[in-house]
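Note that this complex is displayed minus one protein chain, with the remaining chains in position.
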Amino acid sequence: MHRIPIARRTLFAGAALLAAGLAHPAFADETPQRGGTLKIAVLGLDTADPHRHTGSIAVQQVFVETLTSIADDGTVRPFLAERYSVSADGRTYEFAIRRGVRFHNGRELTAADVKANFERVRDTVKRGWLTSAMKLLTAVEATDSHTLRVSLSEPYAPFLNLLSELWIVAPESPGWAGTITRPIATGPFAFGEWQPKVRFRAPAHKQYWMAGKPYLDAVEFDLRDADDNSLALRAGDLHVARVPHDKAAQLKREGKVGVQHLKDTTWYFWSFNNRKPRPPFDDVRVRQAVTYMLDKPAYMRFIAGDAGVVTNQMAAPGNFFWDKALHEADRHAKPDPEKAAALLREAGVDPAAHTVRIVSWQDPYTQIVVQAMRRLGFGVDHQALDDIGAQRRLGQYDWDIAPMSSGPRADIFLRFVRMTSDGPNPVLWGGVQDGEFDRLVAQAVAAPDPADVRRNYLSAWQRAMERYYTVVVGHSANAIGVRPEVRGYTTGFTWGQHSAGGGVAFTWLAGNRS
Amino acid sequence: MTTLTAGSGSDSGRSRPAARRPVIVIGLAAAVLLLAAAGPELVANDPLAQSLELRNAGPSAAHPLGVDPLGRDMAARLAAGTRLSLAIALAGSAVALLLGAGVGLVAAVAGGWLRSVLMGLVDLVRTMPGVLLALVLMVALGNGAAPVILALGLAFAPIFALVAAATYRREMAAGYVQAALVLGSGRFALLRRHVLPNIVGALVTQAALVVPRAITTESVLSFLGLGVAPETPTWGRMIADGVPYIETAPHAALVPMMALSLVTVVCVLAGDRLRATLDPLRDTGTPRP
Partner (left out) sequence: MRSMGTLLVRQLLLIAAITVAVFLLVRVVPGDVVDVLAAEGALDADAVAEMRREMGLDLGWHEQFRIWLTRAAEGDLGLSLRFETPVVDMIGLALPHTLALAAAALAIGLALGIAIALAAALWPRSAAGWLLEIVNLWSIAIPTFCVGVAAILIFSVWLGWLPALGQTLMPALIIGIDIAGQIVKPLHEELKETMTAAHVRTARAKGLGPARVLLRHVLPGSLAVVVALGGIILAGLVGGTITVEVLFGLPGIGTLALDAIQGRDYPLVQAVILVLAVSVVLVNGLTELVQRLIDPRPRVGVA
């Protein structure tokens, strides 16, 4: 079989745009000190079984690792796989598993272990975002102790990126046959004590494969998932913690606690009900009309202050999949209330005769949408619900508009797949059912060349825009506050706190006596 | 809640010093009602209009109480909120009164197994932690004023049931009623002429205690994210909106907090006054629902 090395996709030509505010403290010339416990608060941990995780990967990434890792620019990097290659037809991958990697119980990682993990995810767990990839898996074989060959039924562009979320756990972990209760894995910190929603403590892995790392004795996560950790950061109760945008700006001004941003963005959008549109929102002119009421710059400024960007695409400016021409042609870059009213008249819609049903989470920005609809003359029924309430209500498809947001993902495919007809959890995007859209996404996924991938994704997106399935308002990168004594810490592409290029394995605490 | 020790004690000048000066209390209560009735018309600004660029701005000539996190005029919201919060609390208390008194009276009049079942139900609702009960109800019912009123009505109904049942039994056992029955008065006429007025008095007295609790409970629900729709200006929502910015824009939470506290204090004092007037013999401190 003829093999070519995988072309490094230049995904993030201009990622610097969003990372601009990011100040790296000068720690390069300092000698790392050992010891200490890093106290950190970023999202939560919802299960001890990494393959069954459904939400945040922020915490579990410190104890389990993956074959690949996403770099700051969104490209894929070797991690537990030292090298990988793909066949010319894009259907066979070969992974050279890193030698000398030891599980938390001291045993060495082999290709057979990785094979067992592929099979567990495919056959036992059968859920999560790897589902679509696993459906294509035709064979997984360990050709020797450290080589794994994986065959797919068709080419699949996001494969390597998605493997950055296929966690490698030792098959001897308790609960492997059902739900893993105490994962044994290869991460720089081991699975320690877990009190759901309260605290998770992970002690250092003494036989970790990166030489000399980790520096810390342990990391301790605060799992309460408070929205605002800025007081705790200032008081020193936490070393690293997520902070809301306005608090991040304040911390920057004060200059005591540093602020970093995730490398990928959260995107903000509103969706129309696409599965069972209710009149008058089944008329694309009405959708367009109400979109003219949306003041995108004010909306993003409200959410993220100076850290937000306005655009009309699910990829942020600078991203490989973002298109400048499309961005500049955005009709809704500025609000136009007169045009909104005129379009409604043209469509023969009297807003006073309709009550717009808006379903959202409880974030305050959703009220901007409510007020915009009210100004246009509509009556408004706003249901601001907790996560599950909103999920359930959206799934009933008896609403009109849903202002929502969605966080960083390891691959742009994970954003597109939600808008396909049988995509996972489609409710935030109004349950789009459009065969042509599906076809374009499938073409993108199967395309061998990155330029083709991009072209197909853009065609799909253009179609979504013309039909007003979902209207993108803009993007902002989530902020993480970092105390000054924390050295060597850098945020990743997603919320994950450990990757090939940074995170807690590289972190140490200055002035720490131990 | 404790078991009410009905009929114990005598009046020993128990109303609050302030409540003994009716002019002050009546004046304050009138001011609150006036604000609730006319406030929204007195304030020029729209309580819903947003000026996002002004968010969290402090007091100014155009916005005497400052601007909230969504750039809405605090004075306008406060005025609208006074009306809404009071209306919701009153409606919730009214639902609780009607529901509770209905159940309590049917139980007391019917007696027997029906009484056991109904009072058992009352005990059941009473035993569930009130805030939790309201929380679960709100999650089930969704946002809006009606669900809040219903949740308040259910949470506060038991106290009215207990008061109604107890007053009924006390009155029926009283000498004058027994005498009237012996003398051959019609049971229904007796109920209407003597027993009912006393029960109504006791219920209104209780309602005076419940209204301020209903106001605060509404605010707790909003604070926990379950209540009226987010843009609706009730005090609870305003506080919830302001709390995340307590550091940078304390006025956004403090203004509605002060309004709420002030009005609940007035309510309690007015309630004391009302009780002293309606029911001078049955003032046993302030049992809380």
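Think of it as A and B in the order they're written, each chain with its own count starting at 1.
Here, a contact is a pair of C-beta atoms (placed from the backbone, for glycine too) under 8 Å apart; a residue touches a chain by one contact, two chains touch by 3 or more.
What you are looking at is a predicted structure, and each value in this text was computed from that prediction instead of being measured.
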item: Identified contact with the non-displayed chain, of A:E141, A:E172 or A:D237; value: A:D237
item: Touch with the omitted chain, as defined above, among A:E119, A:D283 or A:D386; value: A:D386
item: Which of B:Q178, B:S261 or B:T277 contacts the chain that the document leaves out; value: B:S261
item: Contact residue for the chain not shown (choose from B:L54, B:V139, B:M172 or B:V204); value: B:V139
item: Listed residues B:L48, B:L65, B:A80 or B:M119, member touching the removed chain; value: B:M119
item: Contact set of chain A toward the excluded chain (per top definition); value: 46-49, 53-56, 126-129, 131, 179, 181, 194-199, 224, 226, 231-232, 235, 237, 386-393, 395, 414, 417-418, 422-425
item: Residues in chain B touching the chain absent from view; value: 1-9, 12, 14, 16-18, 119-120, 122-124, 127-132, 135-136, 139-140, 162-163, 165-166, 170, 209, 212-213, 216, 219-220, 223-224, 239, 243, 246-247, 250, 253-254, 257, 260-261, 264-265, 267-269, 284-288
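One rule holds for everything that comes next: only the chains that are shown with their structure count from here on.
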item: Distance from the mean Cα position of chain B to that of chain A, given in whole angstrom; value: 46
item: Chain B to chain A touching residues, read off their complex; value: 48-50, 52-53, 55, 69-70, 139, 142-143, 225-226, 229-231, 241, 244-245, 247-248
item: Touching residues on chain A, where the partner in the complex is chain B; value: 227-228, 230-231, 244, 246, 250, 295, 298, 301-302, 362, 364, 366-368, 370-371, 374, 381-386, 389, 393
